[in-house]
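Attaching a single structure in structure tokens format; questions to follow.
Heads up, one of the protein chains got dropped from this complex, but the rest are sitting where they should.
Naming follows writing order (A, B and C), and every chain is counted from residue 1.
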Amino acid sequence: MNTTALIYLLTAAAVFGIGVHGLLQARQVLRQLLAINLMGGAIFLLLITLGGGAVGPPDPVPQAMVLTGIVIAVSATAFALALLLRLQDATGTSELDPNDGA
Amino acid sequence: MVHEALIGLVFLPLLGACLAVLPGRFGTRLAIVVGLASLPFLLLPVTLSVLREGAWFYTLGGWSAPLGIRLYVDPLALLMLWMVALIGGLAAAHAWHDFRPGTAAGERFWPLWLLLTAAMNGLFLSADLFNLYVCLELVTLAAIPLIAMAGSATAVRAAMRYLLLALLASLAYLLGVALLYNSSGTLDLYLLPDALATAPAPVTAFALALIGTGLLLKGAVFPLHVWLPQAHASAPGPVSAVLSALVVKTAIYLLYRVGLWSLPAGLLADGAMLLFAVLGAGALIYGGVLALLQDRLKLVIAYSTVAQLGYLLLALPLASLAAWQALTYQMLSHGLAKAAMFLAAANILHAIGSDRLSDLERLDQRTPLSLFALAVAGVSIMGLPPSGGFLAKWLLLEAAWRGGQWGLLSVLILGSLLAAAYVFRVLAAALRREDPSEAEDAEGISAIGRRQATYAMLLALLALVTGFAAAPILELMATGIPPTWGAA
Amino acid sequence: MIEIAIDLIIAMGVVGLALQTILGASVFRAILMFIVFGLLMAMAWARLHAPDLALAEAAIGAGITGALLLVTWRRLQAMDGRTPRVGIAARAPWLSIASGIFAAALIVALGWVSLSLPAEPAAAGELAWQRLPEVGVSNPVTGVLLAFRAYDTLMEMGVLLAAWLGARAVASELRPGALPGPAHAEVPLVGALLSLVVPISLLVAVYLLQAGGSAPGGAFQGGAVLAAGGVLLCLSGRLEAAERSSITERIGLVLGLAVFSCIGLVMLFMGEPMLAMPGVWAIYLVETALLLSIALTLVLLFAAAPGLRRAP
Partner (left out) sequence: MNFGWQALPVYVVLTSVVTGILIFALGEARQRMRTALNLAGALVKLILILVMLLAIQTGASFEFRMPVLPGLDLLLHADRLTMLFATLSALLWLVTTVYAIGYLEQSPNRARFFGFFSLCVAATMGVASAGNLFTFFIFYELLTLATWPLVVHRGTPEAFAAGRLYLTYTLIGGVLVLVGLIWLTALAGSGDFIVGGTLAPIAAGNEAALRGIFVLLMLGFGVKAALLPLHSWLPRAMVAPAPVSALLHAVAVVKAGAFGLVRLIQDVFGFELALALGLTDLLTWLAAATVIYGSVLALRQSDLKRRLAFSTVSQVSYIALGVATGSALATIGGLVHLVHQGMTKITLFFCAGNYAEGLGVHAVEELDGLGQRMPVTSVCFTLGALGMIGVPPLAGFITKWHLGAGAITAGAPWVVAVLAASTLLNAAYFLPLVHRLWFRPLPATMAARELGISGRRLQALVGPTMIVAMLALFAGLLAGTPGSPLFWAQRMIGDPA
């Protein structure tokens, strides 16, 4: 295993875990969305590193997947933010009650 | 011709969505005809071809797998596609009156509905793991705004919760897919069994755990169901119907595909199957009890979905032909009955302005047809004859008995008694005696209300008919048994 | 050696910024950290020989997403206090500890599993290189996106459209006047700057589009750059929200999806497989349509409005 690959794989794992933690413990929806975006970034990093990016031009299939993934992530984030505005508008808060509806 | 029909199943709703975005009433109406009404006619030739020649692939762009993306149609996919066409179609007919094309609400509603239809059809046909991710996201992003469209604060909150958890689920799935791609070299579901045979086992196991968790979360399988009840209960009626009947099933469908098609035989340990069964049993009991405790009609129905999804996992350890037929039949009959119930509940909500059980006594004469639809669909949910739900449960019970699975047997029976309890509780609330003097405005129900009640009734009748006309469907399903169960 | 050092710095920066994003004292700070995280990720992509992604990450991941987050944060600030707050139960303290332990376990497992993988192109990737000449472009990523896995790209346009439709649907439910108007400040020289930036973004977009065939770039990156120009116009008040989408905007929104599908369907009825591209010209045609749709959708999403019009 090449050192660059090692570094980025561990980075990806760490960022993914950080994202999960952030999603689970954050109170504001906005922060949870940031955490979700971090997780997405980590997965993309993993895909490209595993695709051989550390040694040369990486596998083009994961690259295309990541590009698609980035656009999906921005779409989902944009919609989530619109919904968040509506949430604030309807409930006066941009947080979700963890005990509600469970 | 059959290839064009298959492609049309995805692309006509997609183009319909484009049409519906364009301004004016005409575009939307055309879009509904092109994208929704056409589906049964497209499905007919595809069904005939599967009946005649068995399952087949279609290679998109002529780029063969593993490089390109393939579509795959087999009996299971056909079943799901028919459900989208019929249940989705009737729910759309119901929605037509609340979201009329040409109105502001209609303009917002129909493009999303069409995209949702396209996404579900695409998901049921796709043979590619990453393409399935895109389809899953499209399903989510098209469905959730439809929930929020109900407008209430509860609906918005439920939509937000659903969105966050759905995004988390998609990411877990995507991470699993990323690992599988790198360990096996392919994204094609049906090339995976061979490719995975040589892949390192811990990677495969971890990837499958991620994919499974993601799908269980999206499929609202107990104990990951927390987002479902409020989301399904607070959405507009036809949306609730489609969410419960079809959208949650997309994740379960995918779970079957990954678990039963794309793995080398024997890879998925008995322990995993047992886990599914335990989750299913938990769902059945927990959902049933919670449904019994709700005091709003739509919440009862939503918790009932949590419970009924349990059946779809419960029988996995049986791995027999009968179990397969039972699972698929449950998929179908639950879809029909649950959609009927949600549409009926929507009509009731319309008629009396509340869906509290204590208010249902005001109802009775005003919407007899909807109430009847609710009752008939309830029969199927309880698994009592004559209904599709009964046949599905009979098959499950028989399979459990033959397999000597006494625990499974007792859970099944307990689950159906619970279902009977919550369904009859609703019906009892609706039959409570009203003051006869109030009964006089019985004629006040509008023509639209009557038509909407008819759609609910049609679905309920279909649930009833599936209690008799099972033989051809089950025979078709038998030809589509998962390869890992295929020894039977 | 120096390369390893650079990798290490980027990696530590990425992890540190991710942590800051999660733990940042204020939401505003967290967003800023996330934007910087995106920029650093772009550098990581460059280091990993993925310049297409570096461009996309910078333009979309950091740029557009960051702008969306910031503008939403500001809108939330402006809305806060207008409606009575709903009481929210506090999260149990053990939850934080439990989630931390869970996340740590996940990191270990994921690290361990991914290190056991070969980290080299997979079978499908090799095939993509081999069959690239049949497509007629030399950038393999463009080849995958618009030929081998064109279906993904097409569905992804559906996702983008759904996001806009969804945003429009929920935004239309907002109580009248709930959204604060664009509070832009007329800073000296902004006008002059804009008159430079916007044409440049257009130019860069066109360049990225045509370069996509052989060099890094393509519809997504170009679309994002063009969208960035549009966002600036919104921020500076040159464009403002309209009540309804104009017909041009509607056509623009579905252009990518429609052109892509129609070419596919035409080929299908000419006896070719669905989504087979009749030639390189078709790829560029589709890419142009995609670019326009992406740019327009992103700007409209940023404006949180059904449509835009020139400010008087």
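One rule holds in what follows: contacts are C-beta pairs under 8 Å (C-beta built on N, C-alpha and C of every residue); 3 or more make two chains touch, one makes a residue touch a chain.
What you see is a predicted model; the values in this text were computed from it and never measured.
For the chain that does not appear, the touching partners among the shown chains are B. Contact with the chain not shown here comes from a single listed residue; of B:M331, B:L397 or B:I481, that residue is B:L397.
Remark: the residues of subunit B touching the chain excluded from display are 322, 325, 364-365, 368-369, 372, 379, 384-386, 390-391, 394-395, 397-398, 401-402, 409, 413, 416-417, 420, 424, 427-428, 431-434, 436, 439, 442-443, 467-468, 470-471, 474.
Everything that follows uses one rule, which is that only the chains that are shown with their structure count from here on.
Pairwise, the chains sharing the most contacting C-beta pairs are A-C.
With each centre defined as the average position of its C-alpha atoms, the distance from subunit B to subunit C rounds to 31 Å.
Chain geometry summary: the mean Cα position of subunit A and that of subunit B are 28 Å apart.
For this pair, subunit A with subunit C, the centres built from the Cα atoms lie 13 Å apart.
Counting partner chains per residue, subunit A shows two or more touched chains at residues 16, 33, 46, 50-51, 61-62, 65, 68, 72, 75-76, 79, 83-84, 86, 90-91, 96-97. Residues of subunit C in contact with two or more other chains: 110, 114, 117, 119, 122, 124, 128, 148-149, 152, 156, 159, 162-163, 166-167, 170, 173.
Listed in rising order, the residues of subunit B touching subunit A in the complex are 130, 134, 137, 140-141, 144-145, 148, 152-153, 156-161, 163-164, 167-168, 171, 174-175, 178-179, 181-182, 187, 226-227, 229-230.
For subunit A in complex with subunit C, the touching residues are 1-22, 24-28, 30-31, 33-35, 37-38, 41, 44-46, 48-68, 70-79, 81-86, 88-99.
Within the complex formed with subunit A, the residues of subunit C that make contact are 3-4, 7-8, 11, 14-15, 18-19, 21-22, 27, 30-31, 34, 37-38, 41, 44-45, 47-50, 52-53, 56-57, 60-61, 64-65, 68-69, 72-73, 75-76, 79-80, 82-86, 88-89, 91, 95-96, 99-100, 102-104, 106-108, 110-111, 114-115, 117, 119-122, 124-125, 128-129, 140-141, 143-145, 148-149, 152-153, 156, 159-160, 162-164, 166-167, 170-171, 173-175, 178-179, 218, 220, 294, 298, 301-302, 304.
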